[in-house]
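Single-structure report; data block below.
With one protein chain removed, the remaining protein chains of the complex are shown where they sit.
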Amino acid sequence: MLEVRKLCKTYTRGKQANVVLADIEFTVPEGQFVAVLGPSGGGKSTLLRCLAGLMDPTSGSIAINGRVIRGAPQEMVYVFQEYSRSLFPWRRLLGNVTYPIETAVPKKMALERALAMIDLVGLTGFAGHYPWELSGGMQQRAAIARALVTEPKFLLMDEPFGALDAQTRIQLEDTLLRIWTETPRTIVFVTHDIDEAIYLADRVIVLGARPGRVIEDVTIELPRPRHQIETKEDRRFADYRRHLFDLILTPSAGGPGADGQGPAPKAARVPANAAE
Amino acid sequence: MTKLSRLTGLICLLAIVGLWEAVARLGWVTPQQLPAPSIIAIAGWSDIADGDMLGQVWLTAQHLVVSFTLAAVIGVPVGFALGRVRLLYAALEPMIEFLRPMPVIAILPIAVLILGLGNVMIDSVIAFGAGWVILLHAMDGARGIDPVLIETGKTFRVSRLRRFVTIILPAAAPQTFTGLRVGLGIAVIVTIVVELVSGFAGGLGDYIGTLEGALRTPEAYAGIGLVSLIGYALGQSLLLLEHRLMAWHRGYTRQ
Partner (left out) sequence: MSFIRSRSWLLGLVTTLLVLAVWQILPQAGIIDKQFIPPFSDAFRHFVAEWANNAFYGDLGATLFRIIGGFALAAAIGIPAGLAMGYWALGYNMFALTVDVIRPLPTTALVPIAALIFGIGNGMHIFVVVLATTVPILLATIDGVRNVDPLLVDTARTLGQTTARIFRTVLLPAAMPSIATGLRVAVAIALIVGISSEMMLSSDGIGHRVVYTQRMLQIPDLYAGVITLAVLGFVLNRGFLAAENWLIGWHRRATSADRSGET
């Protein structure tokens, strides 16, 4: 179980304090697929970077099974939005995928596991290619394979499909769901795409912007396995969609000077001393 | 490059040499200024056959290799330290950025004053000249690494040492190698100046200077040709090493 308690993040530039995250609080049970949805610049990435231990929160805590974490936790792996820049251009695909485990397990085993992951993400036959010889979608598959090879309990993904074309994106969404169904693990998936969030997740946590705070926590009760056409034709899909659109696009969710107006959602208060 | 384009290039080069030969033979320039290539070749060959020139070549090559190695061995680690230790760079930033574009040869008279005219001075000045460029390139390379790569290492909880060996080193390698190549070019230029100014420690720079004094221009031209060859050979071996170590980089940059 992943618990986020009163998480705040403030950037201080000179005398100006910029509150990016204010009192974020939620719990993710094991094996759940959670999407974090919010407008651009809403602090989604900051939240995920705090979870991944790449960034220290200003206050508040993150705990896994009751154990408060510091730095990058063992059970978590982060998949970068900038997948093409996070793959090592000097290693071939296989070398990139073995990288996280090559000091931990014997070489032969590392190779076997890496090849299995490469198969799993659908890159069979490309092990000898350099990342820059792969297309964008394949690069993202490679990044996912590299993340999965460590067999993490938690997978944190920061807008992983944001830069891909629509068709590739659909394929990757289904690949991700297939992998998740085969070996269920907790996934926290950040996106600004409403359809993607509903289609993939068990639950959508909606963040408001400036400062980023949880404005709603929506459980998606669509049947699994999901299907790109049938699921999206489901009436409930459309309802979720309308509801989330309203949340994201109403002024209370974002935009300058919108703070504190509209229906007060839970945890939307901005603490005056968020920086402490 | 196709066979035909190579041939075109070769024909043009030969034509230029032929033109040079003709101009010299027709007496449009004095042999003291620009002797004919054939005369240079003969003079150079007889000097080599004498064993006179080879001794000088050996000295120059020694200076080059010793100083360049010294420059690389000091310049690369110091550059990396400056590039990755933020506090160190912050402390030295004003001095580094002020001295970055200095003409390295400026150190020569001070080196002569303190170290005299011998081999220690020669090697130090060359090493300083090449080392400064190598250091700057290594530093810029190490500073400019994409933070996403470093963070990737962090998310996989890679130890500091392993992060250095498996991420920082390869990521900064291309620029470091550029620095080594530029540094080698500067080393060749500086070697000649230092040998000539030193005036008695020998080497091709000294040799060329002496021959000029004696107005033996063809031999001087032959000497210059030889220095070129040494510089070229060293540059090519460096390039070979670079391609061997960083096969990935050629394809990567072609993307």
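Which chain is which? They are A and B, in the order written, and residues in each are numbered from 1.
Rule of thumb we're sticking to: contacts are C-beta pairs under 8 Å (C-beta built on N, C-alpha and C of every residue); 3 or more make two chains touch, one makes a residue touch a chain.
Everything numeric here is computed off the predicted structure, so don't read it as measured data.
Visitor: I'm checking contacts with the chain that's been left out. Which of B:Ala49, B:Val65 or B:Ile110 qualifies?
Guide: B:Ile110
Visitor: May I ask which residue of B:Ala91, B:Val120 or B:Val165 touches the chain that does not appear here?
Guide: Within the whole complex, the residue contacting the unshown chain is B:Ala91.
Visitor: So that we can see where the missing chain sits, which residues of chain B does it touch?
Guide: 4-6, 8-10, 12-13, 16, 32-34, 86-87, 90-95, 98-110, 112-114, 129, 186, 188-193, 196-197, 204-205, 208-209, 212, 217, 220-221, 223-224, 227-229, 231-232, 235
The working rule: only the chains that are shown with their structure count from here on.
Visitor: Chain A to chain B: how many Å between their CA centres?
Guide: Chain centres of chain A and chain B, defined by C-alpha means, are spaced 49 Å apart.
Visitor: For a test of understanding, state which residues of chain A touch chain B in their complex under the given definition.
Guide: Chain A reaches chain B through residues 52-54, 71-72, 74, 76-78, 80, 82, 85-86, 88-91, 99-100, 103, 130, 132-133, 150.
Visitor: Using the touch rule from the top, collect the residues of chain B that touch chain A in their complex.
Guide: For this pair, the touching residues of chain B are 146, 148-149, 151-152, 154-158, 162, 166-167, 170-171, 173, 246, 248-249, 251-252, 255.
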